[in-house]
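Take a look at the following structure, please.
Here the complex is missing a single protein chain, while all its other protein chains stay put.
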C-alpha cells in the first residue's frame, strides 16, 4: 500500500515544477519547532498538494516522525530511520518523536484529507472527504470539484459533495453558497446544522435561507433523537435484562435470593479479563478473546454457582431470608477475594474493533456498536434460556422439580443434581452478563454492586418466574428511564422509576406477567 | 331448591369461581338457616374447599351473590368476615406452632382485635376460665403449656375446634373435622357439633359418611362445583345421580 | 435467670464507663475516650438492632431498609446541629449552612424551617421515619407483600432515598451530608462532657427501648405478631386485621430506629447519604441474626459483638477483615440459626 503511494508520489514528483519542490522543502523545518510552527507547517504541506507530504504527515500522525537536536527530521525506514529531505538512511542519537497537540491534529486531519482525496482506496477517499467537511476551507472547493468529477463510487461521491457544500459555505461565491445551504439542509445531520449556525452570523444576507435549512434539519433531528432515545433505552434495558436473567432463574424458578448475584456478574467480567490476558500471547487469538470469553465466563461462574449451591445454599432451602443474609456474606468474601487476587484497580478489557465506534443506520440514526451488540447478545441469551428450559431434558427435569419435588424424585430425577444444575445455570447467566458489562463498565471488584438492586426490581416488576416478564420488565424500565432522563436528570429518573415500581408492585404484587390460579397461591 | 324460612343466615346464589378457565364452582346456590346443622359431602375436586374460601373471603367469586345476614361477603376481607361471626376450621389443621395451646386459644378468644387493644390486654379471671373450659371440652387441659407444634395430628384437630369455639361465632364452617381421629373421638366430635348447632349455624364438610349420619342433619352433595342433591342422608344416598358420582364411571 | 444477671452486669459496666473515663490515663481501670465514643456508637446500633428484631423476629417483617429510618432520624438531628453552627461556619452566614452558601441558596428551604428548635428536631427524628414507615408499610401490607418481596421493596426504598440524598439539589448537603457540628443543647460537642451525656442518653434509650420491646413482645400483641409471622392468613381468619398489627409494629420499629439515628449522629459527627446504602441495612439485619432473632437480647448482643469484631479486625487485618466478617455471616446462618443466644441456651441445657 505505502509502496504504491510512494511510487505514485515519485511519478508525480518528476512531473512537478521545481518551484513546488522548493516550497515543500521550505515547509519542512517548521515540523521540528513548537506546536504552532508544526501546525502552520502542516497547513502549508496540505495546501501544496505535494504527494511527498503524505508519508511524512502519516508518520507525524502516528507519532513516528522524529526530530534531531539540530532540527533535522527523520522518517521511519525499515528497521531504522531515514532523513526526510534526502531520503538517506540516518540514525541520529538523541532524536525524539515530534509531539502533537489537538491543534496540530486538527491541521493534520485537514491536510491529510486533501492529500488523500486522490488515494486509490475508496475508504481513504471517503475519510478524506469527511476530514475536509470538518476542517473545510475555501481552497478545498477546486480540489473537491476535481475529485467529484473523478469519483466512481456513489457513497464516496456523496460524502465529497457534502464536503464541497461545507467548503462552499466559507468560499466567497454567493450563488454557490445558496446552493450549499440547501444541500446541507437536505443532508440533515447535526454537523451540517452546526455549519449552518456558524454561517448564519457570517452571512446576515443569507439568514432566511439558512433558517429554512436549519428548520428542515431540526425536523429530521427530532425524529432521529426519538429513535436514539429509544435505542438508548433498549440498550439500558438489554443490560438490565442480562443482569436479571440469571436472577430470573435462581430467584424466579428456584426462589433462592442470591445477594451474591452481582458478584457473579463481576466474576464473569474478570473471567473475560483473564481470557483476554491468556490470548494476548498468541496474536491470532487476540481478536477472538471476547467470543472465547463467553463460554469461559459461563463455565467459571456456573462452577462457582454449583459450588455455592451444593456447599451452602442447599442447607437453607425453605428459608429464603436466611439465604439472603448468607449470600450477602458470600458476596463480601467474593468481592474481597477478587480485590486481593487482582488488585483494587480497574482492569482493562479491550473491545474488539467490530465493537468500537458508531454505526449509522438508514435515516441517520447513530448507534454505538458495542451497545448494539449487547442488545443482540441479550436477546440471544434470552433465547438460549428459553430453549434450555423448554426444549432440553434438563429444562424438563428442572420444571418437574420446581412443580413437585417429591413426585419428581419418585420418577427417578435426582433432585439435588437438578437443583445444583439450575443454580449453576442461573449463575452462568450472571457470568454472561459480566462479559457484556466488561464492554461498557469498569472491571473492578465493585462492578456487581451497582446492578443487584436493579436486577431484583426487574424480576419482581416483570413477574417472578416469567421469562417474558423479565424481558418486558427490563426493556420497559430501560426505555422509561431514558425517556425521563433528559428532563429529570439521571438520578431523579432512576428514583422515579424505583418509586413507580414500588407503587406498581403494591397494585400488582405478582408483577406484569403474574402466574394465575391455584399454582401461584402456594 | 329448598326454600326454608326465607331469612337464612348464609345465602349463596349463583356463585361461580373460575381459575384459568377451570370452573371450581359453577352456579352454586346454598342457604343455611339460623341454628341449622348442615353437612356437605362430595368427591375430591367437587368445590367444597373453594366454597369455604368464597364464604370466608379468601377467594373472590367470578360471579354470584354471597351474603351473611345482610352483609355482602364478596366485598369484605377475611378479618372483617371473621369478626362478623363466621369461624372456620381448616381441612389441614393450622394453628401457631410457636405458641402454646393456651396462647392459641387466647388469641382466638372473642375480644377486641386492634393492636392497641392487644397491647393493653390483660387476661381476666373470666377469660381464663373460659379458655380452661374449652381446653377441658377438647381434652387438652393437660397440655395447656405445650407448644402447639408438638401436638399429634388428632390433638391439632381438637385444638383447632377449640379455637373455633373460643371465637364464639354465629356460623361455623368446619372442614373435615374428624380426619385422623379415633372412632371414639369421632363420636365425641359429632355430639359436640350437634350440641353447638341450635344456638348457631354449623356447616360441616366431611368424607366420612358414618360421621355425617351421626350428625343426623340435612346433607348437600356437591359435584363439579355445583349442587347435585340435597336432603336427608338416606335421601341423598338413594339419589341415582349421587350413586353414579360416588360409585359409577 | 443467669442471662438476666449477665445483662444486668453488662448494663452496670456500661453505666460506669464514662466515670472510669475520668480516671487518670495511667490507671488500670481507665477507659479511653476512643472506647467511650465507639461504645456510644454501638449502643445506638444496638437500638437499631432492637428495632429490627421487633419487626423481623416477632412479626416476620424482614425490612432491608431500616437503615433508611435510622438515617432519616440522623438527618433530622443533623439539620438541627447545622442550624446551631450559626456564624461559626466557614462563610459565617447567620442562617444558611456552608453548603447552601456555596450552592448559591439565598434563603433556607421551607423544610429547614423550625429545625433551630431542638424539640422540633427530635419530634421530626421520630415523625419522619414513622410517617415513611406508615406509608410504605400501609401500601405493602395492604397488598399482602410479604417475605422476600417486602425485603426487596424496602431495599429499593432505601436505595432510592440514597440516590435522592446524593443529589446536591435536594438541599441536604449531597454526598458530604452534614459535618463539623459545634454544639448541642448548649454543650460543646467534641468534649468529654458531651460524650458522656450522649453516652448516657443512648444508654437510657437502649434500656427504655428494651423494656418497650419486651412489653410489646410479652403482651398479647406480641403473640399476635408471632402468629402473623408463622401463619399470616390464619390470623386473618381469626378476625385480626393483620395490616393494622404489622403497621403498628413497623412504625414503632421505624420510630425507634429514627431515635437511634438521632443519637448516632452527634456522636460520630457526620451524617451523609452513604448511611442509606442497602449494604448498611443488610448488615444491621445480620447483627440481629448473629445475636439470635426474636429474643431482643440477641439483637443487642449481636450489634455489640459484630461491631466490636469489625472495629478490631479493620485495624489488625485491614486487607482480610471482609473475609472474616463474610465468613461469620455465612457460618452463623448455616450453623447457628438461633444465633449466639442459641449457643447460650444450648450450653445451659
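Should a chain be cited, it is by its letter among A, B and C, assigned in written order, with residues numbered from 1 in that chain.
The rule is simple: contacts are C-beta pairs under 8 Å (C-beta built on N, C-alpha and C of every residue); 3 or more make two chains touch, one makes a residue touch a chain.
Just so we're on the same page, contacts and distances are computed from a predicted model.
Look at the options "Urea ABC transporter substrate-binding protein", "Monovalent cation/H+ antiporter subunit D family protein", "Heme exporter protein D" or "NADH-quinone oxidoreductase subunit L" and return the one that UniProt uses as the protein name of the missing chain.
Options "Urea ABC transporter substrate-binding protein", "Monovalent cation/H+ antiporter subunit D family protein", "Heme exporter protein D" or "NADH-quinone oxidoreductase subunit L" narrow down to "Urea ABC transporter substrate-binding protein" for the missing chain.
What are the shown chains that the left-out chain touches?
It touches the following shown chains in the full complex: A, C.
Among A:83, A:139, A:191 or A:211, which residue is in contact with the omitted chain in the full complex?
A:191
In the whole complex, not just what's shown, which of A:343, A:363 or A:416 touches the removed chain?
The missing chain is touched by A:343.
What residue numbers in chain C mark contact with the hidden partner chain?
Touch set of chain C with respect to the missing chain: 32-34, 37-38, 41, 90-91, 93, 98-99, 101-104, 163, 166-168, 174-177, 179-181, 189-190, 268-270, 272, 274-275, 311, 314-315, 318-319, 321-322.
Counting contacts across the full complex, list the positions on chain A that touch the omitted chain.
Touch set of chain A with respect to the missing chain: 35-36, 63, 99-103, 105-106, 109, 134, 190-191, 193-198, 200-201, 228-229, 232, 235-236, 239, 274, 277, 280, 335-336, 339-348, 350-351, 356-358, 366, 368-371, 439-446, 450, 482, 485-486, 489-491.
The definition used in the following text is that only the chains that are shown with their structure count from here on.
Residue numbers of chain A touching chain C in their complex, please.
257, 259, 312, 315-316, 319-326, 328-333, 335-337, 340, 449, 453, 456-457, 460, 489, 491-492, 494-495, 498-499, 501-503, 505-507, 509
Quick check: in the complex, which residue numbers of chain B touch chain C?
Those residues of chain B that touch chain C are 56, 58, 77-80, 82-83, 87-88, 90, 94-99, 103, 106-108, 113-116, 118-121, 163, 167.
Per the contact definition, I'd like the list of chain C residues that touch chain A in the complex.
Touching chain A from chain C are residues 62, 136, 139-140, 142-145, 147-149, 151-153, 155-157, 159-160, 163-164, 166-167, 278-279, 282, 285-286, 289, 319-320, 322-323, 325-330, 333-334, 337.
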